[in-house]
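This view holds just a subset of the chains, kept in their places.
Per-chain residue numbering starts at 1, and chain names A, B and C are given in the order in which the chains are listed.
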Amino acid sequence: RAEKAGAVTVFAAASLKTALDEVAALWRNETGVEVVVSYAGSSALARQIEAGAPADLFISANPGWMERLEAAGLLRAESRRDLLTNAIVLIGHGPDVAPVTLSPDLDLAGLIGDGRLAMALVDAVPAGIYGKAALETLGLWDQVAAKVAQADNVRAALALVAIGEAPFGIVYATDALAEDRVSVAARFPADTHPPILYLAARTAESASPKADALLAFLRGPAAMTVFERHGFSPAP
Amino acid sequence: MSLSVAVTHRFPGFSLDVAFEAPAGVTALFGRSGSGKTTLVNAVAGLIRPDTARIAVNDTVLHDSDAGVWLAPHKRRIGYVFQEGRLFPHLSVSANLAYGGWFAPRGAVEPGERERVVAMLGLGALLDRRPATLSGGEKQRVAIGRALLSAPRLLLMDEPLAALDDARKAEILPYLERLRDETDIPVLYVSHSVTEVARLATTVVSLRDGRTTRVGSPAEVLADPRAVPTLGIRDAGAMVSAVIRRHAEDGLSELDGPGGPLLLPRIAAPEGTRVRVRIHAHDVILAREAPAGISALNVLKVTVAAVRAGEGPGMVVQLDAGGERLLARITRRSARALEIAPGLACYAILKSVAIAPEDIWIAGGEETGAS
Amino acid sequence: MPFLSADEWTAVALSLQVSLWATAASLPFGILVALVLARGDFPGKQILNGLVHLPLILPPVVTGYILLVTFGRRGPVGAFLEEQLGIVLAFRWTGAALAAAIMAFPLMVRAIRLAIEAVDPKLEQAAGTLGASRVLVFATVTLPLILPGIIAGAVLAFAKAMGEFGATITFVSNIPGQTQTLPTAIYAFLQVPGGEASALRLVLISVAVAMTALIVSEGVARLVARRIRGT
């Protein structure tokens, strides 16, 4: 039973798992303080914090949920900070997809052909929301809207492209990095979509004395080295 | 009174309307297939809830629709031998037999009773078996044992012996007689067999299309020439009572019967015991004069009381033998030849061996000097 | 242990614990509800029936969400349980068991109900005439006869509990050592690059455990059925 003495409990967006597990190990080595991370969708985690979950830190993949908790007074406002950013990329199936230039002239629909463009849910899941915004900014959305296959999360979208069910997809750069069966055709400029932010904050109910220290550690150089190795960038 | 039943119930296409009062002992329900016997028994058991009913056993009201009394089946303490077995498939024969005892008041099942019943029914070798692999007759025997061993206040038996061979029946019937004579458990007994009914019943209730056609003692109902059509001609007969005078060494018992001595195969009862003997009408020969040199041992002086022509070549003659009634069935041709008419004095001839052991029984209750 | 990490072992153990408890604790209710649905005849029966099926009809996330707002620490039932009885479900393995039990409940009830409906009422009547009250008839006749159905229902429920994910992660989150079951652990692995191999390992474990339970239970059910048939 992991009611580990003095452990800090982190509720973190599931897409951070690999990187955050490593960071947590570092912290554990350094301080001897246990970290317990519950990975799930940001929406589920936020609702759980609303319901009184024993989380010390919340790391959201989406500003929306963070704001909702903050408005409800469930966060320590002063602790909230932007943690990481990510980028979204257009990927294609196979190791050597020809790069494309993202512009309104691009015949993205033609590129996709009778296949599908795999994305996360474009109205619900952050990666999907960002992707749709970027395509809209670039004037490409209307071309491809009918061809989009929306997965319930970005990993599923990646899987669709990886096994070749969809020739193209839009996923986080971090995801594309680790998957051999896809290659990046283009990287969406950061200004084509709202900033992709992972935010962290300490919850109002957090009682763990080490929570603040962990929060600081997450933004520290050691942690950032790990995050960057996994493709994330420090938030500006 | 011991069993009082008044039930009306309607099914689509069939209606039951039966009322009778029966004293202690065995009440036989007699009637053709579909006449409502099982329905009536189910009403007594509480398994169907008839439209209107008043059913009482030994002053315990089981159901009174007017008074709004209705006792749940499990509170009625009945031992019901169903027409179709209904053994518990998941329990061994032994547990099936014990089942009723689990819920009976402590001590209600006499010690040793179980062993007696098991031995009588020949279930010894089957105790660890489960019902599924039993033969038809074996199942039926277990069902009888289960009911008997539930320490019932009332026994309901729906054709309990139908699936059994004669030898097995002959083993079970005396047990039921003992039950009738030695306990005051009323029994409602459905049977198609006149022999069984005549032998066991204290009261016979004859049903036809859901209506009672006759209620009375077996002597009345079965010796009534008018009952002949209901019973089927082959089963007409009368009952006479007699007292055992002595047991002869040649295996016969000599009795004082109505209108003269009776010689019957040895009866297992002490001298002085009063017995009842069922004499089938078709076993009786009439003679104008006392015959000699014939093997039939019983010759009774009788007077013709009534003559009733049946369908076909036969007629039924009611005889008065020392105050008791006998029936004889003879052909018209014989009747004409012998000039049989009411008032005629003549002889009734009867073979000793024509009286089957199951047609002789120790008179129950008050009249008997037997154990 | 090189094959599984300590956390993963914990997840395996926790999954077993949650599934077994979910099955065992809901079984009496499952039997009761099945009995009421099979034999009862009362005005609210269809509503009860609908309620039982609800977790099947709703997306698991919704069920989880409903559980969260009802049985969470701030939820009406959750608060009551915590204050009055000291029972906390939220973010505990007990909550995971509750979620699994609720998700598995329709399967369990249906199996048991079908078994009850197959019991010949004539046998129960016979038991009644022999003096057994309704409760005793149930205990001595109905219950033994529906045992194969109960086993089937329990196995279905156990299998479902082993695989339950959506309601669990929504209700009690995915806290290693406390609420992280095999399916939620698998989920977490599938959310990150390179997690597939780990996920596959856990899937295999999960399948192995559930299959073992399945085969054992089939054997038991067959034995029981044979005893009942008496051959």
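Just so it is clear, contacts are C-beta pairs under 8 Å (C-beta built on N, C-alpha and C of every residue); 3 or more make two chains touch, one makes a residue touch a chain.
Model, not experiment: these values are computed from the prediction.
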Margin query: For a test of your reading: one copy of every chain kind is shown, so what is the whole-complex stoichiometry in these labels?
Written below: A x1, B x2, C x2
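Rule of thumb we're sticking to: only the chains that are shown with their structure count from here on.
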Note to self: If I average the Cα coordinates per chain and compare with the overall Cα mean, which chain comes out closest?
What the structure shows: C
Notebook entry, point to check: Which one of the chains is farthest from chain B, going by Cα centres?
Noted result: A
Item checked: Whole-Å gap separating chain A and chain C, where each centre is the average of the chain's CA atoms -> 34
Notebook entry, point to check: Just curious, how far off is chain C from chain B if you go by their C-alpha centres, in Å?
Noted result: 57
Note to self: Taking the mean of the C-alpha atoms as each chain's centre, how many Å separate chain A from chain B?
What the structure shows: 90
Check: Residues of chain B touching 2+ other chains?
Finding: none
Next item on the list: Could you check chain A for residues that touch two or more other chains and list them?
Entry: none
Notebook entry, point to check: What residues of chain A sit close enough to touch chain C in their complex?
Noted result: 1-4, 9, 11, 14-19, 36-40, 44-45, 47-48, 50-54, 153, 155, 174-175, 177-179, 230
Margin query: For a test of understanding, state which residues of chain B touch chain C in their complex under the given definition.
Written below: 45-47, 72-74, 76-80, 82, 84, 86, 88-91, 99-100, 102-104, 129-133, 146-147, 150, 156
Next item on the list: Could you pull out which chain C residues touch chain A in their complex?
Entry: 10, 61, 64-65, 68-69, 72-75, 90-91, 169-170, 173-180, 184, 187-195
